[in-house]
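Let me begin by presenting the structure, written as structure tokens, before commenting on it.
The block that comes next holds chain A.
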Amino acid sequence: MDVWEQFIILLEGVPVTLSISIISFLIGIVIGLPLAFIRVYEKDASFIVDAYEKIFRGIPEIVLLLLFFFGLGPIFPFPFGIPFFVACFVLGLRSGANQSQIYRGAIRGVGDEQMIAGMSVGFSKWRAIWHIMIPQVFNFSTAGLGSEYALLIKDSAYVYVIAVADLMYSAVHLASAPPYDRVTPYVLTAALYIALTFPIAFYLDKWGSRRKKKIGL
Partner candidate 1 sequence: MGKQKKEEDRVVRKMAEYVMEAKHVYKSYGKPKVKKGEISLDTKLVVEAVRDVSLQIRKGDIKLVFGPSGSGKSTLLRCLAMLDIPDKGQIYLGDEELTKSGVDLNKARARIGFVFQHIYLFRHLTALGNVELALRKVLKLPKEEARKRALDALTEVKVSDCVSKYPSQMSGGQAQRVGIARALARNPDIILLDEPTSALDPELTGEVIDTLRDLAKEGTTMLIVSHEMPFAREVAEEMIFYDEGRILETGPPSQFFNAPNTDRAKKFMDRIIKRTTRE
Partner candidate 2 sequence: MFEWLLNPMFQQMILEGVLLTIEITLFGVLLGLGVGTLLAIGDIYGNKPVKAAIAVYVEFFRGGPLFVQIFLAVYTLPTLLNLQIDHAILAFLVFGLNSAGYQKGYIKSSMEAILGDQMQAGLSVGLSKAQTVRSVILPQAYRIVIPSWTNEFCSLTKSTAVLSYVGLMDLVGAGRSILFRNMEILPVWIVVAIIYLAWITGFSKMMDIIYEKKKIPGIELSA
């Protein structure tokens, strides 16, 4: 099998990698955004957020994947018996923890005055958050979110351990089958991952400095 054929086989794993990353990222927004605001504006409930973050900073993704798929899977075949679901589930929860931190920083960056201004025109706390804070928070978070997305693309490789047919999986299977080529698949895979994450890093830099100029920093 020549390089080109191997490359095509590897490419078949890329859509899976990308869909896992994107879905996890979206789950992360849905979880992270509320958590961040709770942490900043509802001090009584903030221990929940802290506990959540601690859990996902403290347990390896692989362990969680194995725990849910092999541990919970047999007990609840739906949905924890579906590798793709567990993959998005675990990575999504993890991303939620990371994004919660990112948005927290962004909230601080936007500043309390915005909240106060919002409430002064009659918005309740949570409406002010929805209409005024959230749009601005996204503006401030692009750098952090960009690197979080890149992180998700890289960490998606972990789902190999629960046999999801992503890029990593394709690579290992290419290498483990005749002719047992240990070089080409892995080198190509490394290059493919770099190709997937590079545009993000590049545009982050450009976008970040362009926007800084716009706000007049």
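The definition used in the following text is that a contact is a pair of C-beta atoms (placed from the backbone, for glycine too) under 8 Å apart; a residue touches a chain by one contact, two chains touch by 3 or more; residues count from 1.
Picked so that all candidates are chains of the complex that A comes from, given by their letters.
These figures come from a predicted structure and were not determined experimentally.
Candidate 2 is the one, among 1 or 2, that touches chain A in this complex.
Here chain A touches candidate 2 in the complex through residues 54-55, 57-64, 66-67, 70-72, 74-75, 105, 154-158, 160-161, 168, 171-172, 175, 182-183, 186-187, 189-190, 193-194, 197-198, 201, going by the rule given at the top.
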